[in-house]
Structure formats: structure tokens, C-alpha cells
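Note that one protein chain is taken out, while the other chains of the complex remain in position.
For clarity, chains are labelled A and B in written order, and residue numbers in each chain start from 1.
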Amino acid sequence: MSDQMKSKHSTTRMVPVPTNSIVPERDVNAIPVLETRHLGIEFGGLKAVDDFNLTIGKTEIAGLIGPNGAGKTTVFNLLTKVYEPTTGAVLINGRDLHGLSIVQASKLGIARTFQNIRLFDKMTVEENVRIGLHNQIKYDMLSGILRLPRYWKQEKRQHEKAMELLSIFGMQDLADEEAGSLPYGAQRRLEIVRALATDPKLLLLDEPAAGMNPHETEELMENIAKIRDQFKIAILLIEHDMSLVMGVCEGICVLNFGRVIAKGTADEIQANPVVIEAYLGKKKEAAK
Amino acid sequence: MIFLDNLINGLSLGSIYAIIALGYTMVYGIAKMLNFAHGDVIMVGAYIAFCGLQYWGLPPVMAILVAMAVCTVLGVTIEGLAYRPLRQAASLAVLITAIGMSYLLQNLALMIWGANPKSFPRTFINSSILRVGELSISSATIITILANIVIMVALTLFTSKTKMGKAMRCVSEDRGAAELMGINVNRTISLTFAIGSALAAIAGVLLCSSYPILQPTTGSMPGIKAFTAAVFGGIGSIPGAMLGGVLLGVIEIFGKAYISTELGDAIVFAVLIVVLLVKPAGLLGKPVREKV
Partner (left out) sequence: MMKMSKSKRKRLIYNCVTFALVIVAFIVLQSMIANKTITRSLKGQLVPICCWVVMAVSLNLVIGISGELSLGHAGFMSVGAYTGAVVSGWLLRAFDMQDPTLRLVVAVAAGGILAGIAGTLIGIPVLRLRGDYLAIVTLAFGEIIRNLVNVLYIGTANGKLYFSFLNKELPADVTMLVDGAKGAVKIKPISTFTAGFVLIILTLIVVLNLVNSRAGRAIKACRDNRIAAESMGVNVTKYKMMAFVTAAVLAGMAGALYGLNSSTVVPTQFTFNQSINVLVFVVLGGLGNVLGSIISATLLTVLPEILRAFADYRMLVYAVVLILVMIATNNPIIRAWLTRLGNIFRHKFQRGTEKGGAAR
């Protein structure tokens, strides 16, 4: 199964786009789900991210890699409007995020997971997913308090949808557990389900495989591809596990000191001398 | 002339707020908690000094020193018993505990000293009146303002020059990193409470020298206003506490004089709300960025 996946991705043809980036050939005629132009942010004079240009195709699985402290999570925080950029722009489906709040960015179709897991610990697994459905299956406060028919109908829909989403990772049986009491790997998977529940166009995964064993990582890799195929969305992931990145990502962007030093396919990145020097080279030395 | 009179009274009241605000601001900066009981430590300090002067026949300076010593021990004890077990807990839990502690102190004082207000005795602090032209200034006013300046300078020197002071600043910046650098965080927090509580004793004596009515609730309103002052100036900042305290004192006195006596407190709190709306980090505070 996983071999099939790998071969499928390695055959994806990546083509250049005007913004000095590449996208999969199948997405070239669609509006890119994400486009950043000269994106940058300063913290007290320090440029944490500088002139960051990236285009992600409509159904691309992309990777964002780089040494520790390169600014990867900061990029996520810029894309999700946790931080307001100092320079440049973020476009989601061609719409500028300038001046929008985190909530508005979420409504435009951007969802994320967190490096340091941020679940709603005291709520159940199902309730966590239902928060993801907050803007998908709605009813007003009054219907809730008075238990109007709309409440029952929408609650049922929320429940069914939550269960359907949990089944992606086979987590239906955990629906009643308190989220904070789940094992680490399950918490990471729940974060992905919760993000998916918001019906995103672009899913940002911040180190989804952190703390997972090789078997779990393998499974996660298959699921990431499955999610993309099933939901027809784009996924951008930050990851240190190179087998996952090289195995599942079509386009890979390498960040160092807040700047993009390369974007290409897995093969191109592995062969790029600048990347090897900045990143893989160091790793080889450490291995010695 | 009335204007000048009010201004001087405002500066004096503001100086008391500033000294109390220091206790809040230091504890908030280092332990990241609102020590609700701080105002009541002031009250305890004032009562101890009162007992020293009235019952034990101590000279004023000795009475103040005893009050400072008792408050220091009290502050460190409160921190160790009630706050330390909650170092990792949510801020809501710590805040409720601090409110409980404030209530405990008030009710203990009620049991020990009774509900009847005590009249604070005259000392060298408030015994004479200085006349400059038509102005008459109480010695308490001058001593309060001077004490505020001395304390501010001493604290600034302490935090910037001494090893313990630098440790305090480290813990306030990043507790985890400070711990890794070998700084004893618990001891540093205890020290902060000790300094804050000793200052509270001084503030208590100064407060009761200017407004000589002492009862178990004496500390709570000045305490809350001083916290307002600390927020006004920018919580965590020592010069901010001074600036905020003095400004708030002046605003309160002028509000009472020119708007309405009954609405004095309301005006002070309205200032708090406006400040939080317009500049939540306070006048001299730095906005904090949450780590994601």
C-alpha cells in the first residue's frame, strides 16, 4: 500500500508558476490555494521570516522543512493570522488575508494543528470535533436553550459528521473519552480530525509525526495522502521526520534563517547542495 | 492656592499608592499572579505598628521596623503555604486562593483587634505642619513623598546592580530559563514577597499617618486602587508603579475636589477601565506576545 503511494507521488510532475515556485501539473490551471508574496515579520528588529514566497496548488501535499529555529512555526502563525506580518501578503484562494482575524482566516478555509498539542482537554473527543464543526453545522443560542426542532436536527447532523470524521483514523470508539486523557499519538490524530472538521481548503500540520513510533508514522503518511484524495484539499506540513516528508510531499520548501533557500521535489531537494549544506549536511556530520 | 493644596495632597496619596503598587507589580512580574492579599498585609503592618506604639511603648522607628519584620515573615509564609502549591495551576485557581487569603487576613484581624476603628497615634511622621506662604503642608505629606523617592531609587539599584536583583529580573523574563541557569526560582519568589511585604508595612504606617483610622478593612480599598495604579503604569514595571501611583493619587484628589466627593472611587476605577481599553499594557509596560 505505502509503496504504491510513494511511487504515485514520485511520478507527480511539478511545473513552475510565475511566483518563483512550483505546483503539481494537475493544479496548474486552478487558483492556487495559498500564495505568499514577500511575506515577512520582525520581532524587535530580528527578521524571523523574510521575503517568504510560496505557492501551493489546489490539491498539493507540500512540506516545509528546515533546521530548528528556521521560522517554520512562525510561517504557520503568519498564515493563520496569529501574527500580523510586517511585510508582504498572504492569499488564500486568491483572497488577501490582510487585516483579518484568526477566526476570519479560519472561515476562509485555513485550518491547522499545533506543535505543542492544543486540544480542549476537559471536553470529550467528540466535543472537540464538534468545535471544528462550529461554523459548518450551525444553530443559534435560542434554539439551543429552548431545544427547538432545529437544535435536535443539527445536533444529530453534528454527531453523525463528527463520527464520520473520527472514522478516518478509526477513533469512533474513543468519542466519549476526555481528550486530555488520550495517549500522545491519538491526541495528534484528534487534532488533525478537529482541523478537518472546519472544512478547510488548506490544512496546516505542525510536526504531525512528533512523538510517534515508525509504525504510527507510516500509518499517518498513508492517512495524509488518503485525506488529500478524499477531501480534495491541499496540505502543508512541517516535519522533521525525513522519511515522511520525502515519502508523501510533492513539493518541498526549505527554510533557513527565515528565508526560503529552495523549493522542489523530493529528489531535487535531496540533490540540492545548498540544502545539504544547511540541513542534511549537518545531519550527516551529526550521524558520524 | 486650593489647586496647589490639592496637588500636594494628591502627590502624597499617590506616593502611598506607588509604594503599595510596587508590591503588586514585583509579585506580578515574577510570580505572574495577582496577590489579592497584598492590601491586607498593609493593614496587618499598620496594626503591628499601632500595637508597638500604643501598647508596647516602642519608639516610632522601632515600631516600624517590627511591623516590617512581621509583614516580611507573613508575606513569605503566605507565599509558601498558599501560593507555592499552586505554582503550576491555572491563574483562576491562584486568584481565588489569593482572595481567600485576603479574606482570612481580614477576619483574623477582626478577631484579634475587633471591628472598632482604632485611631492611629501621632508620631514624628505627622506631628508638625510646615507653612509656606498660605500653604500648610503636613510633615506626613513630605515624609511620604520622600519615602517614595528613596524606595524607588533603592529598588531600581537593587534590581539592576545586585546579584539577587538580577536573579529576580531573570525569573520575571523566563522562569524556565532562569531555573536552567541555576537560579533558585522558589527562593527568588520568596524574596520578592519579602520585599513587597516589608514595603507594605511602610505603606501601612504612612497611610495611617495621613488617614489615621485603622480597621480590618483599611487595606483593601487602597490595595485595589494600588493594583489599578500598577496596571495604569504598566504591570511588572517599577518606574511604572511609581508613575501610575502618583497619577492615580492626583486624579483621585482632583476628582473628589472638582467633581464629587462621593464619586471619588468611581472615578479612579473608571480610569482603570479606560486605560485597559486604550492601552492594556499600561503607560510603561511592554505588550506580551503569547507563544503559539
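Remarks
Quick note on the criterion: contacts are C-beta pairs under 8 Å (C-beta built on N, C-alpha and C of every residue); 3 or more make two chains touch, one makes a residue touch a chain.
Source: prediction; values computed, not measured.
The missing chain, though absent from the display, is touched by one residue of A:T36, A:T59 or A:S106; that residue is A:S106.
When the omitted chain is restored, the residue from A:V17, A:M123, A:A186 or A:I276 that touches it is A:M123.
Where chain B meets the omitted chain, the residues involved are 28, 33-34, 82, 85-86, 88-97, 99-104, 106-108, 110-111, 220, 224, 227-228, 231, 260, 262-263, 265-266, 269-270, 272-273, 276-277, 280, 290, 292.
Although one chain is not displayed, its contacts with chain A can still be listed: residues 80, 82, 101-103, 106-107, 111-112, 114, 118-124, 126-127, 130-132, 134-135, 138-139, 141, 144-147, 151, 154-155, 158, 175-176, 194-195, 197-198.
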